[in-house]
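Omission of a single protein chain aside, the complex is shown with its protein chains in their original locations.
Chains here go by letter, A, B and C, matching the order in which they are written, and residues are numbered from 1 within each.
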Amino acid sequence: MNMKVDLCGVTLKNPVMTASGTFGSGEEYSQFVDLNKLGAVVTKGVANVPWEGNPTPRVAEVYGGMLNAIGLQNPGIDLFLKRDIPFLKQFDTKIIVNVCGHTTEEYVEVVERLAHEPVDMLEINISCPNVREGGIAFGQDPKMVEEITREIKKYAAQPVIMKLSPNVTDIAEMAKAAEAGGADALSLINTLTGMKIDIDRRRFVLANKTGGMSGPAVHPVAVRMVYQAAQAVQIPIIGMGGIMNAEDAIEMILAGATAISVGTANFTNPKATEEIVDGIAAYMEKYQVNDIRELVGAVH
Amino acid sequence: MNMKVDLCGVTLKNPVMTASGTFGSGEEYSQFVDLNKLGAVVTKGVANVPWEGNPTPRVAEVYGGMLNAIGLQNPGIDLFLKRDIPFLKQFDTKIIVNVCGHTTEEYVEVVERLAHEPVDMLEINISCPNVREGGIAFGQDPKMVEEITREIKKYAAQPVIMKLSPNVTDIAEMAKAAEAGGADALSLINTLTGMKIDIDRRRFVLANKTGGMSGPAVHPVAVRMVYQAAQAVQIPIIGMGGIMNAEDAIEMILAGATAISVGTANFTNPKATEEIVDGIAAYMEKYQVNDIRELVGAVH
Amino acid sequence: MQIKFEKTADIINQDKLAEGIYSMWLSVGEMASYAKAGQFLSVYSRDGSRILPRPISICEIDREKNAIRLVYRVVGKGTAEFSAMEAGMQLKVLGPLGNGFTKRDKKAFLIGGGIGIPPMLQLARELDCEKQMVLGFRDELFLMEEFEKQGAVYVATEDGSAGTKGNVLDAIREHGLTADVMYACGPAPMLKALKAYAAEHGIECWISMEERMACGVGACLACVCRSSEKDDHSNVNYKRICKEGPVFLAEEVRFE
Partner (left out) sequence: MQIKFEKTADIINQDKLAEGIYSMWLSVGEMASYAKAGQFLSVYSRDGSRILPRPISICEIDREKNAIRLVYRVVGKGTAEFSAMEAGMQLKVLGPLGNGFTKRDKKAFLIGGGIGIPPMLQLARELDCEKQMVLGFRDELFLMEEFEKQGAVYVATEDGSAGTKGNVLDAIREHGLTADVMYACGPAPMLKALKAYAAEHGIECWISMEERMACGVGACLACVCRSSEKDDHSNVNYKRICKEGPVFLAEEVRFE
């Protein structure tokens, strides 16, 4: 039974990855999950310099999900290279570094710093709803998506995954724009912008007013967008959004995802990623699926 | 304690209305809810002629919500005027007729037929994700939103509420377009497009593949969009999207909604609308709010 | 308008009848005195992640004890939740819903397939005429004792482990059974076949339909079935299973 998948030249032992920002660089979860069992670890977004992120409260629970407005707090590329990469290198899993920035130059600077590092792929976050410039500004305009993708590809030594925002009218258009810009893969969905108001205190629950919604509540929207993107482009898609268990992961794969990322589920169940790997294997067993690639986009 | 709200000249005894398509024309729920206690009943969408809608399955449950792809099945304006309006006239509540069509001409035909009927307001559904032409096509392009609004206003005898789609990059832009076209009010959000796949049968759960997602899972997105629309326009907003109880309704009002619509909650609790009216009153009591209008957009 | 009750019902008892098949007696108050064979209840999950009720057909009604028996198959997380509940716990239910069977005083076939078998039990108890119960199981039998009390029972199993190997029509043919009226509940292919058989043999045929539901009371137009004639309410060729149905005269329904 083969669970290996090929992501633009990089072979993952299975399609299960972690979603950026929910898993740090793996250290905090390494006592619950055997990182060697994961297809890849996607790191928390890193910028050219340390970012402080947003004031607190940064998270709020909502029905079947959560809102976050961390604001991409990160220690900056220097410390990241010194501490996080060496930690991850101890494990037999692929390393995908999530890159964030305010400007094209900032993204490019981080991409260049990573060029000679033992990193397997880059995931470019152009869809963070919680930072003013950069982030979302890029991710909601197809022209900008194509341009920044093309810019980054000029400097990237590793395959480039563009992470797309679901807060758009036409996800297929965004997917095509990234593909036109030379993206090697796409990951979607990032979070849906939401808001929560405390009716007793009559104020926003989040200091940032709005936050990115994740969790099982967004799963049907994610499945729909992964399906639409898969119909629109040739490059592989990493599906994410509310995947809580193996069933959700398989649904995403059937919709067209070559690999999947597990995010908020880690907060509900620290062993989620490993259990999803086992659950997918059990499903393949049950239905005698010999190669997981038979399932990718099998429903259309 | 005043719960009356003014919706572009029409006074509702309270801000609680039903969401189109979830409440028929009130008859089915009239044994669970005293329709006289509701601010308004918004009817199931009606077209110039009978529509068959989509094949079944038309609904699927999802985590914290549901998908529907009814496809606007409706008996057509003739039977609707003969049967549904007289039924609703027996009650002391406002009547808002939801209008659907494939083309501007179809919308206009229904609007004209309603001109001399005892109907208080019209809600124009330009955001149904489940019908090919019309519906969504209109609702996702600001130019088309403005044009169809202007066209309809030429023929409408009653105030016109434009119902907006959440499946857009910038809800504020859509709200402004409707306002520019002469809309008297806005209602949002319609459903978020989602998809569910049956992993055992490996096929789409809905015959229509995609469906409109509603229920508590979408509430944070709805609150955010109502807030953004309220910041962008002067006309009143009817907030809807996953309102399950009075707390959700108050949250929507604080975000900027003058009135609110209860939809999917009716399926979870047939008495939901009436309980929400009572719950809002209890909240006003508790916090000594003398006039509900003090709460509209109170958090910003 | 038919009266409906929203009730937080006490679970009197719950038993597993077969693999994945559970039986639950609910104390439902006056709802019991209005319920009849062929109707169903909407049963609400207690977990917030599931917001839609599950429609479950009535298997038995005990009007003295104000109780209703539901026999259901575990098909998902909602029914799995119900099956894990015990006597003394509570479930919110809405009902009775739907039209129920029209009882005719003629030699009858009561035909159930799979989880379409339970509603035939209450019908058998209400019918006072010659009854032939034809039950189609996948493999494991259930409710046999109760049915045998009601008259002649003929069994078909897909795997042939009991009765006729095959479906309910195979059993009818094998035993050369005849009737003047047929009441049936089960999967669409079975109902479609029975409709044809009944037409061919001039048997009055009542079928109970199934479809994914949302509101359960006729408001949302989710659970419709194709109708031969234009429906008075919908004004198109669709009927609401939860309202005009779930029981229809076979001729009224069009199978695609």
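Assume a residue touches a chain if its C-beta (ideal position, glycine included) is under 8 Å from a C-beta of that chain, and two chains touch if they have at least 3 such contacts.
Note that the coordinates shown come from a computational prediction; the quantities given were computed from them, not determined experimentally.
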{"item": "Chains in view that touch the one left out, judged over the entire complex", "value": "A, B, C"}
{"item": "From A:Tyr63, A:Tyr107 or A:Tyr283, residue that would touch the chain that is not displayed", "value": "A:Tyr63"}
{"item": "Option from C:Gly48, C:Gly160 or C:Pro189 whose C-beta touches the chain left out", "value": "C:Gly48"}
{"item": "Positions on chain C contacted by the hidden chain, ascending", "value": "47-50"}
{"item": "Residue ranges of chain B at the interface with the undisplayed chain", "value": "63-64, 216"}
{"item": "For chain A, residues in touch with the removed chain", "value": "21-24, 27-32, 44, 50-53, 55-61, 63-66, 68, 70, 73, 75-76, 79, 215-216, 264, 266-268, 270-271"}
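Keep this in mind: only the chains that are shown with their structure count from here on.
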{"item": "Chain at maximum distance from chain A, centres defined as averaged CA atoms", "value": "C"}
{"item": "Winner on C-beta contact pairs when A-C is weighed against B-C", "value": "B-C"}
{"item": "Gap in Å, rounded to a whole number, between the CA centres of chain B and chain A", "value": "34"}
{"item": "Computed distance of Cα centres, chain C from chain A, in Å", "value": "46"}
{"item": "Geometric centre distance via CA averages, chain C-chain B, whole Å", "value": "35"}
{"item": "Junction residues of chain C - those touching two or more other chains", "value": "48-49"}
{"item": "Sequence positions of chain A contacting 2 or more other chains", "value": "63-64, 216"}
